[in-house]
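Below is the structure I would like to discuss, written out as structure tokens.
The complex appears here without one of its protein chains, the remainder shown in place.
To keep things simple, chains are lettered A and B as they appear, and every chain counts its residues starting from 1.
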Amino acid sequence: MMPVILWTDALIFLLIAVGLTSAWWIRQRPHLMLPWQRVAKSSVGMVSLLVLSLFVLVGLLDTLHYRVALPEKNNGQTVYSPEVLSAFDALASGLRSRTEKTYSAPLAAYLYAKESLETPDGKVLRDYPRLKFGGAHLGDPQHELVGDVVKWALMGALGGLLVGAVVITVILVSFRRKPESSDVKELRSRQGEDVVPLRRAGLRGWIPALAGMTSAGPLRALLIATLIIAALIGAVANLSTAYHVLGTDKVGQDVLYLSLKSIRTGLVIGTVTTLVMLPFALLFGIAAGYLRGWVDDAIQYVYTVLSSIPSVLLIAAAVLMMQVVIEMHGDWFQTSAARADVRLLALCMILGVTSWTGLCRLLRGETLKLREQEYIQAAQAFGVSSFRILTRHIVPNVMHIVLISVVMDFSALVLAEAVLSYVGVGVDPTTISFGTMINAARLEMGRDPMVWWALAAAFSFMLVLVLAANLFADAVRDAFDPRLNRTEGAK
Amino acid sequence: MIAYLLRRILYAIPILIGVNLLTFALFFVVNTPDDMARMQLGIKRVTPEAIAKWKQQHGYDKPLLFDARAEGASKLTDTIFFEKSASMFVFDFGYSDDGRNIAREIQTRMMPSLAIALPTFFVGLFIYITFALLMTLFRATALDIAGVALCVLLMSVSGLFYIIGGQFVASKLWHWVPISGYAGGMDSIKFVVLPILIGVIGSVGASSRWYRTIFLEEIGKDYVRTARAKGLSELRVLFRHVLKNAMIPILTGVVVVIPLLFMGSLLTESFFGIPGLGSYTIDAINAQDFGVVRAMVFLGSVLYIAGLILTDISYTIVDPRVRLQ
Partner (left out) sequence: MTELLKVSSLVTRLNNGPRIVDDISFSIKQGETFALLGESGCGKSMTALSLMRLLPGGIHIESGTVQLDEADILALPERIMREVRGGKMAMIFQEPGLSLNPVMTVGDQIAEALELHHELHDAAVRARCVELLDQVGIPDAARRLNEYPFQLSGGMKQRVMIAMALAGEPKLLIADEPTTALDVTIQAQVLQLLRDTQAQTGMALLLITHDLGVVSEMAHQVAVMYAGHIVEQATREQLFASPAHPYTQKLFAALPDAALGGQPLAAIPGSVPPLHDIPKGCRFAPRCDKAWALCHEQAPEWTKLAEGQGVRCHLYGEGRWEKREGEAILSRADAPPSPASGRGAGGEDKLLQVSDLKVHFPIRKGILQRTAGHVKAVDGLSLEIQQGRTLALVGESGCGKTTVGKALLQLIRPTAGSVCYAGNNLVGLDAQQLREQRAGMQMVFQDPYASLNPKMRVAEILQEGMDALAIGNNGAERQRRIDELLDQVGLAQAAKWRYPHEFSGGQRQRIAIARALAVNPKLLICDEPTSALDVSVQAQILNLLKSLQQELRLSYLFITHNLAVVEYLAHEVCVMYLGRIVERGTAADVLHNAQHPYTRALLSAVPRIDGRGMEVIRLAGDMPSPANPPQGCHFHPRCVHADAVCRSVYPAATNSSTTHAVHCHLYGGER
């Protein structure tokens, strides 16, 4: 086995590192914690964060790539399979390997299309053949199927609930033991915020604490959501060992597997794009706003030019050109996965370049306002250098705008990927993504009976992801927008 | 004020030059015409002769920026830049790969695009603002919260879903309208109703929520309190005072897209088989017809800049502070 780090993998690891560092940084500073504590008080925000983190978990598992060593050796050198797999593939190897011949409906035991079957007595008749894997254990699917599905689902849900309950208990117990730092408590009481009853419960066991908790909004919501999600995951996981829960696609691949694989692509598009554009937008935006003069003119000119080209067209043009470059240099890539990955990265960069202008403009405007602030003038009166003023005064005070726009952009980017892939300027056709799934499934719309499950699966996964992202973004915006949170009024 | 507008129009010139240089760089410098020829002819079996022939056919056989062999002014004019890029300033877009005049094609395809884009825009604007006003009027009540929740839900659904779902329900299930296609004259109505409807629904979530935010921001201002202190009813406050002031931020986002309506919508047109500029662009992208894509990029930015200027003009209409200073 050889670990493989694709370009987007590296960027995701970088992103995680950045995230962890800033989390640590924020923990040290109670005033930076405050808005996050406001986020933590929003039930909707916390539940959507829970959903999002499940998506992120799948995406992360799907980011740990490797190549399997092949049994035969070449002059003593280990030879690796050209296929790049991920930790997620290993976990879901059942889903990945159990492919049927072609389409089959969700939870079906028969194929979608009729075939000529040879009966044991030699006659040939056209009928729906049994699936190789879906419901293969059933003797008489026509009668047993429904009952069997319900049984598997219930068992799975029960198992899920059990696991969920255990997880909750473990978390609660460890949560309760950790006393709140006195800083935070002081800040809370200063803010007139109620301390969650659980924390006052002391050491007298967690049952009264649990009872008290049901009164605390976000915690109760989280609890219920965790149980529901755990039951759902349990049911689906259990069913998927015996059935194709969401059916199969044209070449017989499990749609559930495809949907789960698509998550990583969506997350990469939504986050790496931001990572690519952020330095530009931040640097140019605050430089234009603070330095004014010709720097401002030049930056404004660049972003007006870029934003004056309709973004779809600019992306299309850039992607077309990028395709030509990649086609011309096939020898750059060892595996097809690496090639598809570079295309994904290039798409992120192109999306980033075309979308930094909005944030840049926002930051420029905010910096223009900030540079007239008296604390900036006080720093100027000390002769503090422009660079130091930018990093110590301006950047910390525009970070909330950056954060809000990053979380708001995420869902737009996930949706954009689907559209672009449909138009043909999105990800590589071999990359599994919501866009490629929809694109492939759309052609089958005309069939009768309709092949609806691939579309439905792609759209539902996307809806849940984007909805959770939108709701979380709202909670973040509500908590960070200074216009909505005047802790101190000058008047 | 006229000086101000003139200045904005003059500023458009360097922007368009920038767009032109950018597309030139993208289409001819990042990838040489040789690359494009190889791409078009298939990478595997391609001979230098075939490449030269393809380049000659498509007019890419000239030097990029400077023709040292030519005489006089044609040192500059007899180049790819002059013929393919600079000529776009006079809306001479040349020919597409299948040999048609792009400018003429754009002219004929403009109408179907407009037949969908214009009604979508105006019907949409009316519905979004009405919905947003309703939410503002009933702000902080269950109605408002439900409205916002609906908006968030609607904006979380992929645009592709509305199109595919709409086609499935309206055409396949209920047979209201044809799935796709287009006809001239009054016949077009049955073809455009569904795309318009879907276009409007597609952005009802994001737009209504945005307008609601604008209205709420306005309604918190001091002059609204003054209006209430006069004894005006909430409805009159909303329509006479808030709406008028909210027009300023609304126009910023709205007027700029009006000229771009000519470009049509890529998705809707290709799904519904409307022979407009949107589907033209998509077809060109899929056929990798660089000439058409280049033309559309340039046309798009010209229209965007026209939109910016229109926005400035619209300010002078709604905002006396701009008009009188």
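Everything below uses one rule, namely that contacts are C-beta pairs under 8 Å (C-beta built on N, C-alpha and C of every residue); 3 or more make two chains touch, one makes a residue touch a chain.
These figures come from a predicted structure and were not determined experimentally.
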Subject >> Selected from B:His58, B:Arg212, B:His241 or B:Arg294 as touching the chain missing from the view >> reply: B:His241
**OP:** Please pick, from A:Asp121, A:Asp140, A:Glu374 or A:Asp448, the residue that touches the omitted chain in the full complex.
**Re:** A:Glu374
Original post:
Which of these touches the unseen chain: B:Ser74, B:Thr108, B:Thr130 or B:Ser233?
Top reply: B:Ser233
Original post:
For chain A, which residues reach the chain that was dropped from this view?
Top reply: 30-31, 190, 192, 373-375, 377-385, 388, 392-393, 396-397, 487-491
**OP:** Extract the touching residues of chain B with respect to the undisplayed chain.
**Re:** 3, 6-7, 10, 139-140, 220-223, 225-233, 240-241, 244-245, 248, 318-321, 324
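We adopt the following convention: only the chains that are shown with their structure count from here on.
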Original post:
So in the complex, which bits of chain A are touching chain B?
Top reply: 301-302, 304-310, 312-314, 316-318, 320-321, 324-325, 327-328, 411, 415, 418-419, 422-425, 434, 438, 442, 445, 450, 455, 459, 462-463, 466-467, 469-471, 474
Original post:
Hey, which residues of chain B end up touching chain A in the complex?
Top reply: 14-15, 18-19, 22-23, 26-27, 30-31, 35-36, 38-39, 43, 152-153, 155-161, 164, 167-168, 260, 263, 266-267, 270, 281-282, 285-286, 288, 290, 293-294, 296-297, 300-301, 304-305, 308
